[in-house]
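Here the complex is missing one protein chain, while the rest keep their positions.
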């Protein structure tokens, strides 16, 4: 079975290591924060200018001056710092954020990503995504493996306008976990009940299946 | 009589206007702070990272963490702000400081200034001078009109390595006040007892003497 | 305090000098930290053909959206403009020009504008539509795009506390783009929640030194929340 959004988020959460500063994009990446192991500590960076983002507020805690990059009301954890957007992107552009997780429309075997624009539809803007993919040393894309028509989103070459080039290192989809290196997707893990063949069928870009492919583990 | 250092500083102080943010270089410019009219308020910028520099401290007030760009112990006035050197030079480079006054070895009729390096002598460094002359919209040089051998320091073209080009608008010396524009020094004021002829004799660059030259006024 | 008293007491004085065709940088991220009263005053003045530099363009009936509604904006330089049906309509009809700029590049362009840096290189946008027509260049084996600074005739910002000299402190994430915006306006106007006496703000806590600020006005803020999210 393909993973649910929550299951993808659970698998993404496994990528977070103790002591990581992490930027989680809107959608599934943000959900991952709910599944971080209690054995580790991570600090969440929100690119509007907050390092140490906490949970959503209770009704008493709601403060219009305290929001995240998705414009949602949030709280700050102990040890948080708050700064300008220029400082925030200095942090991002300078490669100080250990891991960025974000969604995408397409990713290709060279690590290119398209995530902000579908020609013919209204362009809403890239927000901070272009800075994030150009800045973080380690970037994971999370998305469904194929679109609702069954077309692969893991391509030989992105067809949509790019958000960034040669920057995506890993993809976590509802079907699989794959590394991107040397011009190919490398299959590392399959979702429970998903065969290697199904992943192969739904991956349009070059796919290398190693001997050590394993099934995703959930606690 | 040529002006004393204190008299030059008094004349420099007349250039400060109410509401000006001012950077005063080491030496005579710093002395000018003592002669600012009590009718006006100015804020002194010190390029290490202090806006609102106050007088030297009393013995009780001395704090090694509170110094100016000359590395002297100072105080901060009410309304002061303290920031990093990057922020300080953003302020300077961005043209936010209304007036900079600094010393020089030479100035020429095109507004070039040489102030940091005498070849053959040890180079101690330009500190913030190059940023200041490149940044301030209004820059006054104050120095003696001639060196101790009687050689003019107001030249057709600077002979020493430059600190900045086309940036000096006004020169206040022990003999005169001169504007620099259109490739010439324009004599505006002479020191009490100094003749126009003496200024002419001691100015090597192109000097234009207007009809309205007047004697410096001191209160 | 004659020389450094920047407090103005009415919005007409606060925005005095704003004319048709001018460029305005606005602080704020979404509806957070926006100068509500200054935006209302611009609507009141009715000046037209403005270019706005702001990360977002408000929503239909709040923030910069009210100036769109009033057809006062000719061009937006923003990173994300997706919360606004009116925006979409004016953009598709060609009434509104839009220059999409990555958020970090936008923040840095404002900072550069205020800091006297005419242009800088960034890896952001290399190989994407953002780099089209721009110079690219390699440093140490990586590719970068040359981006130019932004300055404006006016910068309008919101702060929490100001003293009369224009020293500013921001509150929480309402800081966002306001500090950079403050540095990049020929005339910078700060609308604040509270004006305190000179000397009350600790010098090392000041986020924006008064040298960047020309006018300060005390505002009353609705502080509308764009997405109320609560913990379960």
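Residue numbering begins at 1 within each chain, and the chains themselves are lettered A, B and C in the order written.
Throughout what follows, a residue touches a chain if its C-beta (ideal position, glycine included) is under 8 Å from a C-beta of that chain, and two chains touch if they have at least 3 such contacts.
It should be emphasised that the depicted structure is a prediction, and the values quoted were computed from it without experimental measurement.
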Chains in view touching the one left out: A, B, C
Given A:97, A:123, A:146 or A:188, the one touching the chain that is not displayed: A:97
Candidate in contact with the missing chain, chosen from B:25, B:79, B:164 or B:205: B:164
Options C:89, C:205 or C:227, residue touching the unrepresented chain: C:205
Residues of subunit B (touch criterion as defined above) contacting the omitted chain: 46-50, 55-59, 62-68, 70-74, 76, 82-86, 88-90, 92-93, 112, 117, 122-131, 134-135, 161-166
For subunit A, residues in touch with the removed chain: 18-21, 40-43, 45, 50-52, 76, 78-83, 87, 89-97, 134-135
Sites on subunit C contacted by the missing partner chain, in the whole complex: 108, 112, 115-123, 139-140, 142, 144, 148, 169-172, 175, 203-205, 207
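Definition applied: only the chains that are shown with their structure count from here on.
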Chain centroid nearest the full-protein CA centroid: C
Chain centre separation (subunit A, subunit C; CA means) in Å: 29
Intercentroid distance (Cα basis), subunit C paired with subunit B, Å: 35
Of all residues in subunit B, the ones touching two or more other chains: none
Multi-chain contact sites of subunit C, meaning residues that touch two or more partners: 111
